[in-house]
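A single protein chain has been omitted from the complex, and every remaining protein chain is retained in its original position.
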Amino acid sequence: MITGAWVCLLAPLAGFLAILLAGTRITRRQAGIVSTASVFVGFAGALVAFLDAWSRDPDDRTELTTAWTWLKAGEFEVGLQLLVDPLSLVMMLIVTGVGGLIVLYSNGYMAGEDEERRYFAYMAFFVFSMLMLVMGGNLLLLLVGWGLVGLASYLLIGYYHDRTSAVAAAKKAFVINALGDAIMALGFFLLVAKLGSLDFGVVFDAAESGELSDTVVTLAALALLGGAVAKSAQIPFHTWLPDAMEGPTPVSALIHAATMVTAGVYLICRTHPVFEAAPDVQHLAAIIGMVTLLVAGVVALVQWDIKRVIAYSTMSQIGYMFVGAGVGAYGFAMFHLFTHAFFKALLFLAAGMVIHHLHGEQDIRKMGGLKSSMPFTHVTFLVGTLALIGIPPLSGFWSKDAIVSSAGAMGGVLGWTLYVGCLVGALLTGLYAMRLYFYVFRGEPAAGAAPAAAEHGHHGEGPQSMKIPVAVLAVGSAIAGLLQIPGVWEPFDTWIDPVAEPLVHPSVAEDYLTSLFAVTLGTIGIYLAWRAFTAGRELVRAGGVRTALEHKLWFDELYDAVFSRPAQAIAVGLRDRFEGPVVQGGLDEVAEGTLRGAAATSAAQTGLLRTYALAITISVAVLALVFLVVR
Amino acid sequence: MENFLVWVIWLVAAGACLVTGLRVVTASNPFSSALSLIGNLASLAVLYLLASGEFVAAAQVLVYAGAVMVMFLFVIAYLGGRADAPWAGGTRTIQIASVVTAAALLAVTLVALMLDAGGRLSDEADVDRAFGSPAEMGRYFLTDQLLAFEITSIVLLVAAVGGVVLGMRSEAEALADAEETA
Partner (left out) sequence: MSGPGIPWYLAISAMLFSIGVAGVLLRRSPLIVLLSLEIMLNASNLAFVGFSRLFGEMDGQVFALAVMAVAAAEVCVGLGLIVAMARRNLALDVDSFTELRG
């Protein structure tokens, strides 16, 4: 199991280093092949580890291995540790499996000049970082992986570096992620101060046994939540995700749909003992999830960019996962993460095929009627959309509704509020997802779209390297849900159980009742969207509401005014008042002083012999005097 | 009586020594300086005699006054008493500093002498008549101080070579001379 895990971790790293060191000596195609191969090798390693774990007793599936002691400061020790257990194995399979498919897709999508070598290197690097995050055996290594995925995200969002909008988006993503990292690090400092260790075992035991005071545990949990919220683009740290769509579409699929943004959910599930010891924070996580899923769902109703709609959808679905983790249904949250990876990546990749087919057009108002010209994409996109909405028997149905019924099972004011909120979210999902589908694939082709489609007609919808991953993901989206049928078989839940035991257990009846509500609402949403589209109307027409939604509830403007402007003003002020006169002036003074000293000293070098002779004589006289006095 | 004579000779010699010394340093004509130096050397020889350094005195007169000073006079004659430079050099500050330093050096030494006079400097050793004679000198040179003897000879050799090299004509000069005579 451990060997498989090491192979899984190191293969993408090897791929990254290979492309990096080969530099300009390899072509784009070769870089793409190396990258894809390395990720698939990682998948093979993960598979081996998984099969080994499967063959064991459920209680025997956790292994913590230490490579060497990485950091030692007094009594604080951190080893280079890998933790392979059911939770990390799920993530490893998702990251390398879906990741591999997406990198394969990129080979076709990113056709162009040789600069794409950089892209493939970054993709391999990202996979490695994400694996480091999920396989980290202690909090510090998790943080290392956490930071590295933030870096990979920055590098890939800003991939089109000559576009100022892309660069700005990359910076925004990185800054907000760094904010989350800093909050998490503060939490870690607290833990180190109180416990002297960042090992999972030590921290979790201390949290469970009550060794840490309530305040400390709450603060630590808050810090973890802060990091998770920033990484997973939940409110209030969500503003970076829509802008992150500036990156290439496969990047959006991998990082901002399937893996990186779900890292927050993974974190909560992994560190659940800390959250369980601070129940208020855990409930806060659920509330944040619900707020995000509603806000994102509503804002998605007025977006015109195909990728932005899907981005808000991602935000919304992760909100579901946060609700799941917040009520203690860790298995269900992870299951939704699993199915979401399939259908969200599918949606992004299919959207990529549309964009590719239309030569870079992303505005859905300029699309339409692609059902006939892109049949393969049409079918796969529809599968993904229906899975997203949660129509049985597709995967989303099984995973999403489990979370909702868990909220109901929790009960209380909070539980039922979450329950209702999630159901409203199901309605919203139906609305915005179908709206997107109708605009892109149904109706009349927009003026200008037809010639582009005709040009591309000669090579079909896309190369095989793009179609195969999409097909695989479509199949996955369809059947992956069947891994968890309440009341019949629940292998996923049982798999996760030893690592993260759920706090709530909805009964089978509750499950099916919830599903009924959800599917009904989803279908209502589809119907309303269809009605609006065929009538040529927009779904949200009320002026004030529409403006608010179009401005994404003015979050960006708020942050700009409160954080961005003052920060810039401070920076400019410091530069003018402090750095200029004091720092630069100080350095100038030092330089000038040195020059003056040198000039003064060189005045002694008169070049006249008599000066030197005089100096010698004076020294002799002084010495004689000294001798006289001393003796 | 004898003592008195010795004192007189000593005072005369010492006085001549100082006076000629001052003349060397202050004369503007290098010729006068050189001649004063010869006088200085002679009075020093007298002082050496009074201090039982017979051989040294003889060597002083023969080598120093006889050979070295003659060389000086030759060069001064060759140069024709060129007065290229003013008397004193350096800025006013340097001049004053020089005089002051010399005076300070003198003062320090005199003070040291006065403090020790009556101490370690007053026990003169008794010497026999052979002290300072050529025989004694020769014996020392060839036994105890052989190294000094040999090194001195090397120094003289080096100086001789140096003198020749310095006096050699450069290529440019040789060419110029050849042109002139052609």
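Labels A and B are assigned to the chains in the order they are written; within every chain, residues are numbered from 1.
One rule holds for everything that comes next: a residue touches a chain if its C-beta (ideal position, glycine included) is under 8 Å from a C-beta of that chain, and two chains touch if they have at least 3 such contacts.
Note that the structure is a prediction, hence the values are computed from the model and not measured.
By the touch criterion stated above, the residues of chain B touching the omitted chain are 2-3, 6-7, 10, 14, 17-18, 21-22, 24-25, 27, 30, 33-34, 37, 40-41, 44, 47-48, 50-53, 55-56, 59-60, 63-64, 67-68, 71-72, 75-76, 78-79, 82-90, 94-95, 98-99, 101-103, 105-106, 109-110, 113-114, 116-117, 121-127, 131-132, 136-137, 140-141, 144-145, 148-149, 151-152, 155-156, 158-160, 162-163, 165-167, 173.
Against the chain not shown here, chain A presents residues 602, 605-610, 613-614, 617.
Operating definition for what follows: only the chains that are shown with their structure count from here on.
Distance between chain A and chain B, defined via averaged C-alpha coordinates, is recorded as 95 Å. In the complex of the two chains, the chain A residues touching chain B come out as 608, 610-611, 614, 617-618, 620-621, 624-625, 628. Considering their complex, residues 89-90, 94, 97-98, 101-102, 104-105, 108-109, 111-112 of chain B touch chain A.
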